[in-house]
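All protein chains but one are shown in place.
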């Protein structure tokens, strides 16, 4: 008997009797005998809790990467997560609850969702946000599908400087939906080099900052697009101090919300945020919490505009998404509330300041230079003759930067990417420089 | 402004105005000017949360001892703590509550205390238990003071085989109360060798198992004591399978409750449990939760027999103890509930089985032998020519046993103490043997 | 309910952060003027005490598995072991960056590989991807795999239809539609199972495949499953199995043996990871031999004692997730599987089916049972028999008894449906207490129907005006001039 199963032998007997069957096997008589009970599923005995703890802990400790000082980005970032976030997430009324279909016993979930939607709108400069999607990449794909539904266009303008992982996911979704990707190059400063808008374009994607770390200028883009959507894929941390895509007329702003209070998690779970204009509300994928009143006139929250969703609209739904990334969105909500306007700005500026400080020092080392002259935020490409050797040298000093090959899809063979957050201390920055300079 | 302090400049102004004083300093005008604001208390600036986290984590990681495989006992033991215990303890309604003086909003605390008292009585075979004391050592001292109050006697019979730390604390308390300690030797099997009972004895202490790991036989002791108390200082884990002191007429059973779901914690906080006879209830130190009814007849719990306590009885109180070790007692409660009768027995027998297995293997190594022939539970003394060298050899293999000097107060110069719990795996036991055998 | 914006005051903060090295204005001036943000995002300004109290208060207005019985049909709300939460928080998983080289991530890759092996064994199928982040994401992945198979076999233009029993999960049609399939609904027969005649009639050279929910949303096992899959295969189509209901038969039968070509598994249901108020979940997909070449990249492979990511899959549909799926969720589910082993997995389905049939036996009679057959892990009642009250009233009244309501008004093919799934982790005493509450409510419906109409009476808010929420949408706070 396992500790999660409370049925004793006596319980089982009594329950079988109430049902009127002789044994448990009789409860499976509807499963064809030819395929029933013919195998051992995992070929393993039950294990005790101490063993399971040792085994999983052993796996976790086996990954050497976690002991390195991370200067890693490429879409996910090592920001400080205040412990208060984890404490709230461990409140099991929140973590062990289902989707809040029954609002009277789900005001906790529905209220924080409403707060989250408010905060995402503030960050992005948009009018309405959903309560989360899986991750930034699928959020981008959903945005494109929405643009396609809204405009009928089948061509997507995709910058070469989009995060390669987001691009790959988008390509899969687009192939499924019968859409095509058209690449937009970047200029020598690393910024988007948009030329013409092809016929049948449903959307232009802009990433802010882009996968090269460079900040894009969104001015005037929307005007050039006609009815095609301007979709921004933004990192939420810089949005504390840079003008949000909403100010430039973006139709949709999506992004990876991991930097907002969520750990790297070896890439999952993540948090896709999605914000748009009220005009597009009924085309928006995902759940939404809305404010209303109860029979006594008391303010409360419900899941609303459910007619967009698949359990009602079925094949006509705006998306098939159902389970989302709620607990990660709660982490983002608590994180943003904990940081506040000033704190988020501080996180952004510390990352900016330290990244620029490091970049300036690297650029002074003979043989190393910044790849792009365009403005960057907290991540930048370093160009050098032997990027693999440089990264290996850093590794020997206990420092991790991404393998240079992650830049290959971006057309860069002679560089590596460096990301800096507010967590990197002066000592760590010095250690980076010492290692690079071979001291 | 620190993050735990919500008063903004505007708040402070408004509050000062409501009070009618010009500034904060005016609120301290009652502190003599000669000693007011004359110094910097810690000479430190405020630190940010990241710094504090790094600093404390750095200290924690600096202690090399935690990376060793522990065969450590001597009063505190490395038993498995099911994660469910920590999850319950993190319920902040429980952890951030005060002593339950207001029962209507404290039924959570009062109910688990009542459960705890029940479980401690079951383990010890006694009639009533308090809701915790600081630790096993001070619980023993309190038991002796109670025996002194009950009997008027001033002499305490203390076995040489009492944990030296408990003995030292007892000696301090006894000196304070004007009591004297009389040592009772152990025999060659390591068991209590009680001869006469001196006049004016208020109590005989028996430790079960004793500091040599040996199990004592309590049969007949109470009969020899007259009105003097039989006080047992017991490890709660073996009580799952050995006859409890209550069965031998003990007047008080105390002990260190750390093995019940509490971590080693570098020695604190710990958990002193204390159980006695109903006849001694009004002399018992510490808080008690009792069952009663509310005005609607509903069952509820209150702190009861408070007239024993110092906030009412002042200098006539049964003890000065006020703040106790409640959260550690909650850990013990959840631990015992999680384990149940069968689980606790398993923990005890696994520890017993593995300790005996290891002891037998050690005894087969030339030059090593068990120091005592008396029955032991999960801890034993190994005798050898060079205990310091043996321990150092084990240390080089990543294994920790207590330094041999901890046995010196017990009169042993040529041995070291080995404790084994259910957490020690077969591989770890093999590693111990390989190291000892110098393979 | 007040929001976090109702707390705090300008200047308060909940976290002390390090200072900048330079004055803030100077750092800001490093951002090009046109990019620098003009109006700051309006976020709360609260001290840590206020923050903690607010979210603690919100939590106390919520109902979770840890607070009580949650018999939501089709959702498998079972106990979430506490050990797993701690394991998933280990920095060796939680703080590991997914773009590090394989050799720095051996433990994490080993974990993914072990999980893949376990799930392939449970499914009885030779291939797997752990990338899908949820059940519906798994469905989408499955549809993409089928589409790719059609393309590879030159049948993409020809086979455009997906057959869908009307007792399937609601996400299925939406998933099929996302990759351009048209959906053909198949009616259930009087048994509540797939109507074989209708199936035969619908099959043809334009059919890409079928999406089967097994057991279906009536909680019934498709007894003709082997016939169904044969018919579809014979007609040149593929069979998708929706695994949201795997809890009904885990350890006892394998979709691979029943003819599944694609099968998704909701780890957050069957393998007991917490639902988190709506997510994250995980929806790994297993596939038959036929679909192996199309699985997403990268694949985690083992070479000796080492693990690496394999990318050389030219026919792959590509990525459906930017990294490897919801790894922390996968870790919890793996811990569950390792704790249970083969015997424990069988105990899970036994316990789930036992509990469902036990509750069904207690409730049938006072409540109408539209399909009176052996149930699997859940069963569907109808509130129709109770005059003057609706299923919604029953659901709301259950809250006053301290229970979370079952799923209501689903599946759509049962009027006034109540879909009840107790799971195996509920003690019999809880099932008895729930049954007693349901029977008491049936009595109340006759004797004091207004008690039900006005329910719930004891919750932080009472019935909410959902129409108003749509009529006057308020989807974020009006922050005014903050």
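For reference, chains read A, B and C in written order, and residue numbers begin at 1 within each chain.
Note that in this section a contact is a pair of C-beta atoms (placed from the backbone, for glycine too) under 8 Å apart; a residue touches a chain by one contact, two chains touch by 3 or more.
This one's a predicted model, so the numbers in the text were calculated from it and none came from an experiment.
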{"item": "Neighbouring displayed chains - absent chain, whole complex", "value": "A, B, C"}
{"item": "Contact residue for the chain not shown (choose from B:194, B:221 or B:334)", "value": "B:334"}
{"item": "Absent-chain contact - pick from B:68, B:193 or B:433", "value": "B:68"}
{"item": "Footprint left on chain C by the chain that the document does not show", "value": "7-9, 12, 16, 47-50, 52-53, 56-57, 60, 65-68, 79, 81-82, 339, 425-427, 429"}
{"item": "Interface with the undisplayed chain - residues on chain A", "value": "1-6, 8-11, 46-51, 82-84, 86-87, 92"}
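Note that in this section only the chains that are shown with their structure count from here on.
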{"item": "Centre distance in Å when chain B and chain C are each reduced to the mean of their C-alpha atoms", "value": "46"}
{"item": "Between chain B and chain A, distance of the C-alpha-averaged centres to the nearest whole Å", "value": "47"}
{"item": "Rounded Å distance, chain A centre to chain C centre (Cα mean)", "value": "19"}
{"item": "Multi-partner residues of chain A (at least 2 other chains)", "value": "49, 53, 80, 82, 87, 90, 92, 422"}
{"item": "Touching two or more other chains - residue numbers and ranges from chain C", "value": "8, 12-15, 17-18, 46, 48, 52, 56, 83, 85"}
